[in-house]
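Only one protein chain is missing from this complex, and each of the others stays in its spot.
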């Protein structure tokens, strides 16, 4: 799918594919989502970029980086991917003259959001400043979408901690695993993205102005902050995992104590009833009208003694 | 909330907001805690610093750093945050001419303490030396407040260790988790703070004199000492966590041994009583007046034999 | 075993061993798999490379590297090895004038594949560009074979995760161990291979043209991507391992709870039946026609009370 | 407490505090242990070193380092501290002209030892070579005292290993924890000390001669050796910790197997006796004089069958 927006005479217009070489436009944004082979070929011909190169943007695992080619620039970046689980996906940004082409296999929320914002709000301040600032706005949107997820993680962790201390069940382990999985993907993505932003802020590239580079500087600190948060959360998660294990063990001990107590309390009394249940002609006290009460009394004393021992050993608190 | 203290003619005075551009004052400290949007705007206008920039000081997760802007300096630093748990929070220090502006979202103990100290004691030696020394005093106060917490941690660890060796319960695991959590936050904060102090001690900045830089040198060693302590404590905590797990296992073994012993001791005797409880016409010894005693004697012998086996196998010590 | 393909006059021909010094051929590929001592000696004589050096390519553990000798080049590289388990093996590439000699102890899938491709498809574009590009094609094939395995691992991990959450058994642990083992071998191999590719892309070697080096640049990003994937998978596996342990513990708790409940439910009722089974002359209620029902009723009440306690304590959900 | 030794005319003499500025002495060693505030002030005045600076030597957590001040040198170093547990403590060495001042809060064995050695043996060869060599002797003594502890650790580890393989109890876990704790403290201390020694061996300081620096070179290798030992021991300890956990688990399995066997062996026989204990008018075989023996025989057969199953399943070996 290919959607093209052009900015000309302070206005944002929807464009057709064959208009894209029109140089009157100050900025043309082509967003290409999961393109068919024909679309890819058409773009390749029109922009004079090899399909192999364009396909880099469609590989979900591609390493984030900046590449300077003869007549265009390629930025590969990683964005959060909201499918069943939250993982990450790579996408490509090709910059050639006044054209910015974003190309991606997966649906990327932040790009959709920016697209809607530009279509409806037509924000001059973003588009007037040219390619470099537009790319900054795009990457900033991506970073924000990481940020939103990570801020939510902090709340999740607090809830998890409370649930662990109250009670523990299978779903909890599952939740922890899902969080760890997401943080592993985010960690890899943010580390690689940091290198891209670091290069964009440092290196002179004709597509960015000095002011754009200052903006990337801010973005750089944002990404470091995210890495910091994500590392902290991972360590907290790992502490929690350890704690659940420890709590499970403590609970097991308590269960076993109850089992042992129940077994121990009735071991001797049951044996005694067994003894008096034996069919002997002669049983001591059996003729005695108080015999039953004597034996019952002895049994209860035994139960109380064993109970007392457990209380003294602090098995019951 | 905004509180302003000015130092002029060897005296500390409370100031109004509209006085702050008065250049007669040697040093003006504006402390801005959780400001409203209007306050932020007013400060922004008065000091000619963009609200976006001021807001950096209000982001609790902001990365500690030093930024040189055209007409002011910004230091972001992390302080301990004493809420329900002990975590950390970022705050900003803006320095412009004779004005030092501290801006923070959360209540920071160390700043409050310094504020009271300056309001009441009016210490000349701190304020005479100018902006650089004042910033040193402020950061020193922050570092001290980390230090106080960490010194207490050492005692906590000793208490924990004793409690682990005596007995173990759920609260213990909770305490360990809380400590680990705090140390994780402190670790991240101290590492970033170290970079700030390192830059302040090394780099020539117009706001610090050579003597201030020597003071920052001392602070640098203090912060390294804190990182060292905190790392040591984290390793000790992790050793303790391992130990609690091991002790839980040993206890479980002991509980299971008791259960097994109780079960094993009475298994055969109870079976014997069952046998003699069967309603057969003919039971060996059942007519014998000593039958009961013979069977009881055999049962007791069996119990003693099993007990002896357990003692020999060192299940009972 | 020794198989030789020669490229001459835009055609690929099978060659005999004694033809290999024929300089008319643009490119000669000798593939030597698990050679006998005689073969090794013959190659050594013909190519004037010491047998000791040739043997480097046969050591499965040899460290990947590039060596420049006086009259030839040696590249040692690690390929995946598909035996019972998937591990890795080293092989050697010797380049001398128009000859490329690959020498390996183990069967390497990627080499076999390339051999078949060249024998049957006779691809001009690969062979026209000379030694450097041929080596690139070969190493690219190797990297692809890592890639195929790792892509499959992602699916394996998803399946594993589902199986862990549903149920857990011995085979699962075994599967996890096999995956970890493979990833450990892949990690070591890819890290060393990266160094080889990094050198080939950076360093001027007479066997590679500038264009070849650009291709190696792409390969370099591919290998980084693989390392990234492999590290992520290892971390996910380790999370899963932790989770299985935790789930095992939770299950154990549940089993113990059932055992304890069963034991506790019948402890008192069984004792009561024992009491009324004692052979005393006088037993309260024993003469009462309703005695049986009274005792049965009391027993059932006791069972219900204990059951209620367990439900309240949330042992049964 | 303050003890002063002076070396003059090839002799060692006890000195009074007011003599210490006597320049006839080749070397004056002031050892100041846990000084009162008055002592500290007196030393400060006499030597013209600020009390704040002197107090650095009394902070047990101070970071080891070398500081060059205008008129003196400060070396902070970490020594083993033999209290209830073995941990580490920092102490300070101030060098000014012919005076070496050691200042410490805690009792340091190595310093005491050196003090006695110099008081009684009055070793010329140590004292003739001046300040630098004296400092070397002192630090060497400290390093030796680490070394003695670590050599003992090796034996402790062997004993621990034997005890783990024989049997396991609570004290063992405690011993492992104490060792780990000590090694954590030693690790931090030795790493920091290494930096001090490294600087003393490399850097030209007026207090050390070239020959002293060669001695520090040897000390540097000693300290690297200690770090090596300590790291090895920590890894071995951690292996042992893992092993105890595994052994605990194996033991638990064995206990549970015994419990399960005992329970399983008598489950059916006890049920059978229960069946024949029921008070029915008609019980099969109950009138039969061999009934008892038939049922007993069946029960024993059942017990033997169950036992056989356990042996076949290798629960009994």
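Residue numbering begins at 1 within each chain, and the chains themselves are lettered A, B, C and D in the order written.
Note that in this section a residue touches a chain if its C-beta (ideal position, glycine included) is under 8 Å from a C-beta of that chain, and two chains touch if they have at least 3 such contacts.
Just so we're clear, the structure is a prediction, and the values are computed from it rather than from any experiment.
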Which of D:177, D:259 or D:295 contacts the chain that the document leaves out: D:259
Listed residues C:117, C:224 or C:270, member touching the removed chain: C:270
Of C:149, C:184, C:224 or C:307, the residue in touch with the unshown chain: C:184
Subunit D residues that touch the omitted chain in the full complex: 161, 165, 221, 224-225, 228-229, 231-232, 235-236, 239-240, 242-243, 245-247, 249-250, 252-253, 256-257, 259-260, 263-264, 267-268, 270-271, 274-275, 277-284, 314
For subunit C, residues in touch with the removed chain: 61-63, 65, 167-170, 173-174, 176-177, 180-181, 184-185, 188, 192, 241, 244-245, 248-249, 251-252, 255-256, 258-259, 262-263, 265-266, 269-270, 273-274, 276-280, 283, 285-289, 291-292, 295-296, 299
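Heads up, the rule we're going with is that only the chains that are shown with their structure count from here on.
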Distance from the mean Cα position of subunit C to that of subunit B, given in whole angstrom: 41
Distance from subunit D to subunit B - Cα centre to Cα centre, in angstrom: 25
Sequence positions of subunit D contacting 2 or more other chains: 277
